[in-house]
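Here the structure is laid out as structure tokens; the discussion comes afterwards.
The complex is shown incomplete by one protein chain, all other protein chains being positioned as in the whole.
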Amino acid sequence: MVDVGDKATTAREAVARGTIRMSRDAIAQIRSGRVKKGDPLQAARLAGIMAAKQTSALIPLCHPLPLSSVQVELLPTSTGYTIEATARTTAQTGVEMEALTAVAVAALTVYDMVKAVDKRMVIGDIMLMKKTGGKSGTFER
Amino acid sequence: MVDVGDKATTAREAVARGTIRMSRDAIAQIRSGRVKKGDPLQAARLAGIMAAKQTSALIPLCHPLPLSSVQVELLPTSTGYTIEATARTTAQTGVEMEALTAVAVAALTVYDMVKAVDKRMVIGDIMLMKKTGGKSGTFER
Amino acid sequence: MVDVGDKATTAREAVARGTIRMSRDAIAQIRSGRVKKGDPLQAARLAGIMAAKQTSALIPLCHPLPLSSVQVELLPTSTGYTIEATARTTAQTGVEMEALTAVAVAALTVYDMVKAVDKRMVIGDIMLMKKTGGKSGTFER
Amino acid sequence: MVDVGDKATTAREAVARGTIRMSRDAIAQIRSGRVKKGDPLQAARLAGIMAAKQTSALIPLCHPLPLSSVQVELLPTSTGYTIEATARTTAQTGVEMEALTAVAVAALTVYDMVKAVDKRMVIGDIMLMKKTGGKSGTFER
Amino acid sequence: MVDVGDKATTAREAVARGTIRMSRDAIAQIRSGRVKKGDPLQAARLAGIMAAKQTSALIPLCHPLPLSSVQVELLPTSTGYTIEATARTTAQTGVEMEALTAVAVAALTVYDMVKAVDKRMVIGDIMLMKKTGGKSGTFER
Partner (left out) sequence: MVDVGDKATTAREAVARGTIRMSRDAIAQIRSGRVKKGDPLQAARLAGIMAAKQTSALIPLCHPLPLSSVQVELLPTSTGYTIEATARTTAQTGVEMEALTAVAVAALTVYDMVKAVDKRMVIGDIMLMKKTGGKSGTFER
């Protein structure tokens, strides 16, 4: 989703990150556009954004809140991809769960689309990188 | 969910695993039942099971299928918890995405319930351990 | 939903019932078609059917199953309405939760549409009336 | 969900209540922790909270609103359990449907988890106990 | 949903329209109340309203927002029905997608309920008629 409204009214932001490690063959298939089910990176990006919007339906005690923006990026690494999600809201609750959920579901989507080639992929290092605007002040890893 | 029908008709099964690493303080709070939001392990178990049932709604190209059973266990380790999920179906499609999704959402639920104590928790090593009953034969890590 | 396929293949059926009790004024408004939000009985019938289809998403350990038919009826009584739901499936799991959920959500929908007139309505006596086709034999209240 | 923000900004609150009546055997199984599917009270509490967040998706003409807090309690009685749900929001709409939905789904969850022992359980007396903060003033039963 | 709060605080509104064209026989069945599955217009109206509330879950990059009102009308024409939906919000994002989604799903619901009589129905001319209150000023077709 693109940003709505101006930044001044965006009270809170969270950035989460994670990785998916895979075989050379799987990396090659993605980068050469040969994955049979379609482009895993595009699908992962959209699935991550859509999942962020469902966070409060997935996580039992997580508050529903109106997200003003979610961004998901997949960056190539030597062993696969780093996934980074940024969530923003003007609401009075933190959005770290939305960012973390976006990362996890984006990673699961890559897994789903590439699993015909590599079942040994590992999703890992899902963590909060940064959180700003909350009552408890700025968190930075 | 408990198992329905007899094993003979259960065509496929998948086992996935993951971890959540946390501070000593966070571990202590969970084990002594002091987490303010409630018992994270119970919540994580239920959230994982419920998420497994939503897998095809979360992962764009994942087939909807009738799960006959999902189990989620959280086992204490020295650095946090290992989460293991087992999914079964009588359908003709694999259930590894259901097992992996259960693990990921169970881990996110623990994070959500414990984040007031520790924002530095890391969810990792989400991977498929075993898959049986498919056309491609048995996969074991 | 109307019935699909022939009865011969419909393995299981469940009937549930419940009531909603309301003021004379509320009853009069419904029966004379004066409820501002629309016809509560039609809305309740549809909401009950739609909720039956979401049962496994609402009830944590309830199995997802393909419903072959759901019917919801609202019958006028001297104190409000009796709601009866019938659910059928060809799957190997019972459908009592689907029938009970249909009744509960149909009742809640009536409440929602009539609450401007009567906040003291009481939803009650939600129970399983009959269950056939299961391994444990026929249950009849 | 725990309360977010301070009370001063919480404009509206609703409290709903209901009961589930069951056999002595069913009560004994729950209280001695022998229910095979797990702890019905924990599951019911979480399911009620999660259902409250889905209220506007279940009840056709119910407004979506950002809940700031939902609490669900199950209190033992001589014939089963009383379920009480409290919902709060800062939005300009009432939250009685959220509280009532939480009660109904919590009760259905208990039914689901205990039905192997007792199919004759009855869910009843679901009603609004209190509503504060609305335009129409405070309602108390 | 009926309007909540006063108009003064309703920042944005969108009106969308569409049509469903069908055979004379299908029109006759609807108008004489002979459709076996129930009243397609009532069902379409409710389905459109409910779908509007799910817009951000259906459209990948669409923002979640709290709708303050959705109305769906089906008007008879010589070739079927014109469907008009009006969505309102106090949020800072436009609601044209909510209005368009309501029209589309209302039309699909008519199709579903009448398809036993006419499989050749055509849903068409789904378009935005009006949009007010946004940063880009008023749009009128």
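Miscellaneous remarks
First chain written, first letter: the chains are A, B, C, D and E, and each begins at residue 1.
Assume a residue touches a chain if its C-beta (ideal position, glycine included) is under 8 Å from a C-beta of that chain, and two chains touch if they have at least 3 such contacts.
The structure presented is a predicted model; accordingly, all values stated were derived computationally and were not measured.
Every shown chain that the unseen chain touches in the whole complex is listed here: A, B, C, E. Although one chain is not shown, part of subunit A still touches it, namely residues 2, 36-39, 42-43, 45-47, 50. Subunit E residues in contact with the hidden partner, per the touch definition given at the top, are 18, 37-38, 43, 46-47, 50-51, 54, 58-62, 96-97, 100-101, 104-105, 107-109, 111-113, 115, 119-128, 131, 139, 141.
Where subunit B meets the chain that is not shown, the touching residues are 56-57, 60-66, 91-93.
Here, only the chains that are shown with their structure count from here on.
Shared contact partners of subunit A and subunit E comprise D.
Between the Cα centres of subunit A and subunit D there is a gap of 32 Å. Within subunit A, contacts with two or more other chains are made by residues 46, 50, 54, 60-62, 66.
Taken as a graph of touching chains, this assembly fits none of the simple shapes: it is neither a line, a ring, a star nor a complete graph. The list of touching chain pairs reads A-B, A-D, A-E, B-C, B-D, C-D, C-E, D-E.
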